[in-house]
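Apart from one protein chain that is not included, each protein chain of the complex appears where it belongs.
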Amino acid sequence: MFELHVLLLFMILGAIIAVEIKDLLSSVVAVGAVGLGLSVAFLILKAPDLAITQLVVEILCLIILIRATLKRDIPPLERGKEVVNSIIVLLFIAGFLFFAYLALKDLPSFGNPIMRVSQNYLAEGLKKTGATNLVASVILDFRAYDTLGEATVLFTAVIGVLAVLRRIGRKKVDETMKEENE
Amino acid sequence: MCLILFSIGIYCILVKRNLIKIIIGIGIAEYAVNLFFILVGYRAQGRAPILAEKEIVQNMVDPLPQALILTAIVIGLAVTVLIVSIAIRIYEKYGTFDITKIRRLRG
Partner (left out) sequence: MTLIVKTITRLTVGLILLYGIYIVTHGHLSPGGGFPGGVIIALSFIHLMLAFGKDLALKKLSESLASFFESFGAIMFLTIGLLGIAGGYFFFNFVLKGKPFNLFSAGIIPLCNIAICLKVGAGLFAVFVALILLKVPIKKK
């Protein structure tokens, strides 16, 4: 899978640029490039549903992040005790990678999944539901509870945003208008 | 290999001081986890799990992790939207994005 490795290298490079650069707008654009690379990786791994969803969700994330960083001045950050902090974090990440490599050696080799449950889904999907898109039949017929939970999470997020950004904004506008009138 | 992407995201969350950089780090870690799950369920020379006319069923890629990760992508979007709205409110109240200056809890 040569092209998959090239794509992963591109994503890692984009992530390093997004983390290290000082300008906020450029790092948001770099995160957008990483998301686009992820969508192409989903296409290479034969998952077209996920590629469409990831592309569209990435565009929306970019719009909202740019709204947060556009009209704000970037405050200058001083170099405090950052060196000691970085070294401790790097040691922790090295330990984490070592234990992850030990734990993931038992997975089946790349390209031969076990698929004990999915054999039933593949064999009986067309007969039991009549849908030809097997992924849609899994999320809306065999596992509809998870979709209900996801709809609830989205509903809660929308209510949360509308509650956080609501009334005090109007009060501040009234206060500034009263200050200007006095 | 995608564990390296995940560790870049974790490094960004723990070390950087700007609030927007922390949000970007959370996004990068979430992309790495989604990629890892799809890599596990891949069958060599498989086909996409959508039936066409007159096709045999075997040799298809695993459809179960794809369904779960579809849910996870949309939930990641919801979390990002909520975090960005809270960050906008923090900027209005304190006037800065530096996390070492946002330590006082107003009573």
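Should a chain be cited, it is by its letter among A and B, assigned in written order, with residues numbered from 1 in that chain.
One rule holds in what follows: contacts are C-beta pairs under 8 Å (C-beta built on N, C-alpha and C of every residue); 3 or more make two chains touch, one makes a residue touch a chain.
In this text the structure is predicted, and so the values were computed from the model without any measurement.
Summary of contacts with the chain left out: across A:T53, A:T69 or A:S118, the touching residue is A:T53.
Considering B:I50, B:L68, B:I83 or B:I99, the position touching the chain not shown turns out to be B:I50 (whole complex). Interface residues of subunit B with the unshown chain, by the touch rule above, are 48, 50-51, 53, 70, 74, 81, 85, 88, 92, 95. Subunit A meets the missing chain through residues 48-49, 51-53, 56-57, 59-60, 63-64, 67, 71, 126, 128-133, 135-137, 139-141, 144-145, 147-148, 151, 154-155, 157-158, 161-162, 165-166, 169, 172-173, 175-176.
Keep in mind that, in the parts below, only the chains that are shown with their structure count from here on.
Subunit A and subunit B have Cα centroids lying 2 Å from one another. Subunit A contributes residues 5, 8, 11-12, 15-16, 18-19, 24, 27-28, 31, 34-35, 38, 41-42, 45-50, 53-54, 57, 60-61, 64-65, 67-69, 72, 74-75, 77, 80, 82, 85-86, 89-90, 93, 96-97, 100-101, 107, 110-113, 115, 117-118, 121-123, 126, 132-135, 138-139, 143, 146-147, 149-150, 153-154, 156-157, 160-161, 164-165, 172 to its touches with subunit B in the complex. Listed in rising order, the residues of subunit B touching subunit A in the complex are 1-5, 7-12, 14-18, 20-21, 23-25, 27-28, 31, 34-35, 38-44, 46-52, 57-58, 60-64, 66-71, 73-82, 84-89, 91-92, 96-98, 100.
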